[in-house]
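Omission of a single protein chain aside, the complex is shown with its protein chains in their original locations.
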Amino acid sequence: MDDINVAVLRLRNVLIVSVPGDPDDHVITGLQDKILNSMMRYRAKGVILDLSTVDIVDSFFARTIIDTAQMINLMGGRTIIAGMLPSVAITATQLGLTFENIETCLNVDTAFTLMEQTG
Amino acid sequence: MPVTSEDWERRKRFVNFTEADAKLLKQAKSHMEKHVDEVVNTLYANWQQYPELKKFLNSPETVERLKVTQRGYFLDLFSGEYGESYLKGRMRIGHRHQQIGLDVRWYIGAFSNYVELVTPHLFKALSKDLDKLQGTLLALIKLINLDEELAILTYIAAREEVISQQHEEILELSTPVVQVWDGVVAAPIIGTLDSHRTQMFMERLLQAIVDTKSPVALVDITGVPAIDTATAQHLIDTINSVKLLGAQVVITGVSPAIAQTLVHLGIDLTGIMTRSSLADGIKVALDRLNLCIRPKGAA
Partner (left out) sequence: MVSEVAERNSLKISSEQDIVLVRKTVRDVCRDAGFGLTDVTRIVTAASELARNIYRYADHGTLTWNMVSDGMKSGLELIFADQGPGIEDVNMALQEGYTTARSMGMGLPGTKKLMDDMVIETKLGVGTKITIRKWVR
């Protein structure tokens, strides 16, 4: 199921995923598979989801992100969402979406620093 | 405020402009067509005597063009058709006059010029039928009155547009977001937070956080006189949105009165940092950024 065209980068044990701008449902679920497989393959300590090009997050997308974070957690990893757009943050809040238990950072830089800080 | 078809029909009913009136005006058309050029020329001759109007009639070509439009306007009065397309045409003309900056009084006065010039011709044409003459004259006066109403509405609508724009500007100006240090933005809120203002505030605050890459935002509510459930909800929404970005909000300026209100209202503020002064908020922010301020020369 690694057929989706999204790059998962690895930097020092941390996976960085640039989530595409307006992915269809197939890419969203494919992304989950790809991330989890990469987690295992590289024994990563965590995943940074870079949402800086994502301009729409509906409930399906949000649900998948939350589920993926839970799965990463079960595999012993940590998830940080980085770079969410203001318009998405405002809409998600209004929609009642709480990305419970997922940390958030302004950008990949600070997310990486945070990830490194606490083992 | 565009006038709907329903409004227009209602206005006609109010001044009692009926189908019979429309018919009378239509019947007068053939008489009026003979005099239209004379009427239009007289109108412009009069208008050119006034500098406030003359400035719009600045070249012979312009005047000729305007006279053509004027003829159309004049003949429309006797068209017999006073429905939606008549309404739209009149609104367009009114809008145009307002746009070029013509004082509304000249515009209204011109209607009187029309009635003065048209009435003698009507009398001559219908002198043998006094009932018809009265009916046609009244129909014309009613229609002119309706046209005047539309003219006034267009000018009012333009004013309201200006007021609305100024309102937006005031909203913008009264929600400044400033960077007080590397990594700290502060946004004082003055006045009350309705949902529209909250929208604007949230967008500006979040954008400032992203632009300055600030992990801490101080939202100061010293200038908020009273807080109710709705305002508290707006603040909570703001805080949650900022959290999603990866930054932290500290609400500062929580006065004793507001503290009491929040507790009495049962607002759940667990997990939300608050301080009674902006200065204390800055201390929290610096702390979060692992910074501290100390006197020069101290170890």
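Here the chain labels run A and B in written order, and each chain numbers its own residues starting at 1.
In the analysis below, contacts are C-beta pairs under 8 Å (C-beta built on N, C-alpha and C of every residue); 3 or more make two chains touch, one makes a residue touch a chain.
Worth saying up front: this structure is predicted, and the values here are computed from it rather than measured.
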| item | value |
| --- | --- |
| Sole residue of A:N13, A:Q94 or A:T113 that reaches the chain not shown, by the stated touch rule | A:Q94 |
| Hidden-chain contact residue, picked from the options B:N46, B:S174, B:Q199 or B:S276 | B:Q199 |
| Footprint left on chain A by the chain that the document does not show | 22, 24-26, 55-60, 62-63, 86-88, 90-91, 94-97 |
| Where the unshown chain meets chain B, residue by residue | 1-2, 4, 196, 199, 203 |
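Assume only the chains that are shown with their structure count from here on.
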| item | value |
| --- | --- |
| Distance between the centres, which are taken as Cα means, of chain B and chain A, whole angstrom | 44 |
| Residues of chain B that touch chain A when the two form their complex | 199, 202-203, 206-207, 209-210, 213-215, 237, 240-247 |
| Chain A to chain B touching residues, read off their complex | 81-90, 92-94, 98-99, 103-107, 110-111 |
